[in-house]
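Below are the structure tokens for one structure; questions will follow.
A protein chain is absent from this complex, but the other protein chains hold their places.
Then we have chain A:
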Amino acid sequence: MSAEWRLRAPANLVSRRAIVQWALRAGLFWVFVLAVHGGIALFSDEPPGWLRYTAIGAAVVGVVHVAVMPQWRYRVHRWETTADAVFTRSGWVTQEWRLAPISRIQTVDTGRGPLQQLLKLSTVTITTASAQGPLKIDGLDATVAAKVVDELSATTQATPGDAT
């Protein structure tokens, strides 16, 4: 890392269970890919010769992905809220830092997918008036997420302006 990168990481880690969530999510995807291969091999009269190689390739990439990505993400994904700003970091190979002043926040809400419900995790979504997409904190413990939303909603409402 360059010595000139003076931007410190956001203070808080996400929940450790997020590692399981990312691993499961990636694992399910690769299982699906292999299942498609298996389906073709089973039900096709003449499976193409390259099928074996793509299946092996998918298996290798899948195992490495599931082994490396969640741990890596866990080290990158961080978040922090202060009195006047929200600061997040996400990604793994490519990292994305988002910074938004509280005064420009429009809505704050949580969402929970099926996997997240199982693991008692939540994603906090913080929207601004921009088409660039919201800030997301993925894999927060559900109770922490609820607290973050409450806090942010309170500070956002106390800040005047139409946030554009």
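In the analysis below, a contact is a pair of C-beta atoms (placed from the backbone, for glycine too) under 8 Å apart; a residue touches a chain by one contact, two chains touch by 3 or more; residues count from 1.
Throughout what follows, contacts and distances are computed from a predicted model.
> Can you tell which of "Xanthine dehydrogenase family protein subunit M", "Cell division protein FtsW (Lipid II flippase)", "Putative membrane protein" or "Nitrite reductase (NADH) small subunit" UniProt lists for the chain that's not drawn?
Options "Xanthine dehydrogenase family protein subunit M", "Cell division protein FtsW (Lipid II flippase)", "Putative membrane protein" or "Nitrite reductase (NADH) small subunit" considered; the missing chain's recorded name is "Putative membrane protein".
> In the complete assembly, which of A:Leu51, A:Met69 or A:Ala85 touches the absent chain?
Checking the options A:Leu51, A:Met69 or A:Ala85, the one contacting the hidden chain is A:Ala85.
> In the whole complex, what residues of chain A lie against the chain that is missing from view?
Against the left-out chain, chain A lists 1-2, 4-8, 10, 80, 82, 84-85, 87, 93-101, 104, 128-132, 135, 163-164.
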